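The structure appears below as structure tokens.
One protein chain omitted, others in place.
Labels run A, B and C following the written order; every chain starts at residue 1.
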Amino acid sequence: MSTISYQEAALQAVAEEMRRDRRVWALGEDLGRGGVFGQYGGLLEEFGPERIADTPISEATIMGASVGAALVGTRPIVEMRFADFALCAVDEMVNQAAKARFMFGGQARVPMVIRQPSGMWRSSAAQHSQSLEAWYAHIPGLIVVAPYTPADNKGLLKTAIRCDDPVIYIEHKDNWALQGEVPDDADYLVPLGAARLARTGDDLTLVTWSKMVGVAEQAAELAAEQGIGIEVIDLRTLWPWDQEMVFASVAKTKRLMVVHEAVQAGGFGAEIAATVAEHMAHVLTAPICRMGAPRAPISYAKPLEDLLRITPEQIVATAARQTGV
Amino acid sequence: MSTISYQEAALQAVAEEMRRDRRVWALGEDLGRGGVFGQYGGLLEEFGPERIADTPISEATIMGASVGAALVGTRPIVEMRFADFALCAVDEMVNQAAKARFMFGGQARVPMVIRQPSGMWRSSAAQHSQSLEAWYAHIPGLIVVAPYTPADNKGLLKTAIRCDDPVIYIEHKDNWALQGEVPDDADYLVPLGAARLARTGDDLTLVTWSKMVGVAEQAAELAAEQGIGIEVIDLRTLWPWDQEMVFASVAKTKRLMVVHEAVQAGGFGAEIAATVAEHMAHVLTAPICRMGAPRAPISYAKPLEDLLRITPEQIVATAARQTGV
Amino acid sequence: MPNNNAHPKHNIDRDRLVDLYRTMRRIRAFEEAAEKASLSGQVGGAVHLSIGQEAVAAGVCANLRKTDQITTTHRGHGHCIAKGTDPGAMMLELFGKEGGTCGGKGGSMHIADFKVGMLGANGVVAAGIPIAVGAAHGAKLLGEDRVVVCFFGDGAINRGPFMEGLNWAAVFKLPVLFVCEHNGFASTTHSDAVTAGPGANARAESLGVEAFTVDGNDVAAVDSMVGDLIPRIRGGSGPKFLSAHTYRLKGHTSVDPAHYRDQEYAAAQWEQDPLRRATAELRRLGLSKEQLASIDNEADAEMAVVTDAAEAAAPPALEQAFADIQDIGAPVWREQS
Partner (left out) sequence: MPNNNAHPKHNIDRDRLVDLYRTMRRIRAFEEAAEKASLSGQVGGAVHLSIGQEAVAAGVCANLRKTDQITTTHRGHGHCIAKGTDPGAMMLELFGKEGGTCGGKGGSMHIADFKVGMLGANGVVAAGIPIAVGAAHGAKLLGEDRVVVCFFGDGAINRGPFMEGLNWAAVFKLPVLFVCEHNGFASTTHSDAVTAGPGANARAESLGVEAFTVDGNDVAAVDSMVGDLIPRIRGGSGPKFLSAHTYRLKGHTSVDPAHYRDQEYAAAQWEQDPLRRATAELRRLGLSKEQLASIDNEADAEMAVVTDAAEAAAPPALEQAFADIQDIGAPVWREQS
């Protein structure tokens, strides 16, 4: 175990997997200078420009060429820089990467990891702040991962790189500096599809992911002072998501809240809320509750941007209403 | 009133609006030959090649140029041919069209209608069959419309063309030939955001849209024979959706089913189900139920394709379970 | 500047031309059978015929090794057959049957046959370009001695991925041959009307990809030109571009009557049918009418057999609808009522 940042944890994951498997390579703009957030720092020196490939500003081809390179047996790590720019490569992601295995009757696989740094970050405004994980969860053929802790960013990124199907890998830009204990083990893997019980509690199950896990933990801390026990589940993988853990928790707490940074309307919280409503209505003692962003583009001005951020206090207030405390 | 097809209704809408407003024009591939489904047939002859513009195969620029042309005061109707190809123009739709008004502080508007023929249609396989309405409902700045009846395809398309914000306009490919009574009135407008009560019933509210409305109506017919009264709501507009009508119906029937052709996981049905679960849990006497496609790419072979189609019988069986009949 | 637009002088060997002719004839016979099956409703989905364009497929692929790879488009039957895909499996695929190249899950627009290096047709115009470039990038990374050929149409050169893909191939000096089949149409639109500038080759050269032109209805010319280019590409000289001028003798899809084109001109183009031209050349080289007819009959017979077999074959097992989606998180198959 070492205490390192979310960014260093990812760097470790990539370096270890590149050492382990010669077929793994990374491509994107500015990777040779460490990537836009430093998350590829030093890799060029170790692996050379063929495997840490600087590309033109050609998102569609970064993605499409990766599909081709994956089909013939390499394992590309695709850096999209900001999740927003992946919107320049959607055909390649959704019509090609996600469907090739199925459409070709299982003849080929598309092992690629599509890194999409996401979320609100320092007044980045409407085109550099989006959280679009719900889109990818809706697309057959894609796995969707959104780690919160540094340890998970190591273990899940490594598992994603070893996965034979395309993985949308969502790192939160506000998390790069987050410190945490991370196993040094080069075989430290976190399984896809398994949630993490971040905190136990008896009164309310709060399901969340990515940066909101930290906010939820703070909320749970505050709520505990008011006598409300919030159980926080860090979903980690959005598709497939860990229904088992969520259902077990809801069976215990009899209440569900889902919190995410993304727009609430059509967000992935709706899927969780709907699934629980379908299957666990009989145990619920309070209406399910979602907290997501209003359906508004993200503003530049800090006070307006902040308005779209969910705070621990808001969560506690909602939890208090929901639990009747 | 005349009995005409869904396709002819749309053609009428476009022709009438182009006559009414010189700023309205349509652009896309092959429009001069009537468009790929004949939905622009004869318009070239009336309006000329400037206003019925044949474009290169350049989806990103069809969309992006339309944003520019809308910003300066024209009102483009953007033909995407198949919804699947709109995936080549997502930056332009989501980062540009949807956000320009807000991002620029209200200085400009983006009046454009983005037509996306959607859905499964005659063994068209994985890249020509998708239903992705949920994506657009998740994006601030976009309106999402999915008409089922020929009359609505006239009235809603006209309203969409007159709307000053970008509208994602989803026509179902299997609906082109559908006949129905359509008002001849050149000012026949159907308001955005208002659902249509397609059939009344007391036992169960079924919310759906697009081609599935017809399937739901058949199901309601069959269910009535078994003594189950299904109220069918044709949502018509997905964003904003008519909560009022849905809530009123659920208040009456105390049961909700949402049916759509799109993949169930992360589909727009989840939003409706979650919203009802949040606000109407106290009136529900049965768990909410969603029916959508499994999270699978769409197969070419007819029996496999058919497997992803929801049938009236499946709806009735589910309704019977839900109502305990 | 080298004169890349001259037709290479070709002095083709008779046996080689016979082989090329046989490939073209098999493609033609396959597509004629597919056309019939499409019009009769036995084959679903859209079927795009390459009738009139067979010389490009045959002439290019005759110069490839089995380990070389290709990507193609919605109009790709010819490329598949020329690269070595079994027409039996292709016809099963068109009929949506078990045993099809993709198990019946892809259909005409998604045929793939990885074991012969056929990396997939594509339903999205130009989408195969970055994929081909990536396959070549992969070969380079893995140190594998392969060339990738990327087929696309004259309509595709107006999509962004065309430009991005060529630039990429040139930047990374990848072993790719880009083959633009200039058949005059982008669906029902004359491609000239929506394509500015001097043409595909100028675009390629501007992106650092050396470009060549060939009469795409002259199979010997295509063979000779590509026979020259492939070893250079294999030798590491970077990507090359070839414009093959041809004509789409049929409509955009099997059901398109193509009323939008000059009917006289279209009819006259049958004179340039690559099969007809190859026949004339073979006759000149001494092949008898009977020898040619036997090739034709053999091809027709082969395709009659595969069509009958496809008609008779079983549909895919229903659980295939949920197979090969992803290892985790895919729907679970359950027998339904």
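Following the convention adopted for this analysis, a contact is a pair of C-beta atoms (placed from the backbone, for glycine too) under 8 Å apart; a residue touches a chain by one contact, two chains touch by 3 or more.
Not measured: the values here are computed from a predicted model.
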Displayed chains that the missing one touches are A, B, C
Across B:G141, B:G155, B:G267 or B:P287, the one contacting the chain not displayed is B:G141
Checked against the full complex, the residue among C:G143, C:G197 or C:G236 that touches the missing chain is C:G197
The one residue from B:E46, B:D164 or B:E181 touching the chain left out of view is B:D164
It is residues of subunit A that touch the chain not shown, namely 29-30, 32-33, 36, 54-60, 84-85, 88, 122-128, 294-297, 299-304, 307-308, 317
Missing-chain contacts on subunit B, rising order, are 23, 25, 50-51, 53, 55-56, 58, 60-61, 63-74, 91-92, 95-96, 100-108, 140-143, 163-165, 192-193, 239-240
It is residues of subunit C that touch the chain not shown, namely 158-164, 166-167, 170-171, 193-198, 202-203, 205-209
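The rule is simple: only the chains that are shown with their structure count from here on.
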Cα centroid separation, subunit A vs subunit C, in Å, comes to 40
Expressed in whole Å, how far the mean CA point of subunit A lies from that of subunit B is 30
The positions of subunit C in contact with two or more other chains are 100, 102, 104-106, 110, 122-124, 160, 325, 329-330
Within subunit B, the set of residues that touch 2 or more other chains is 84-85, 88, 125-127, 295-297
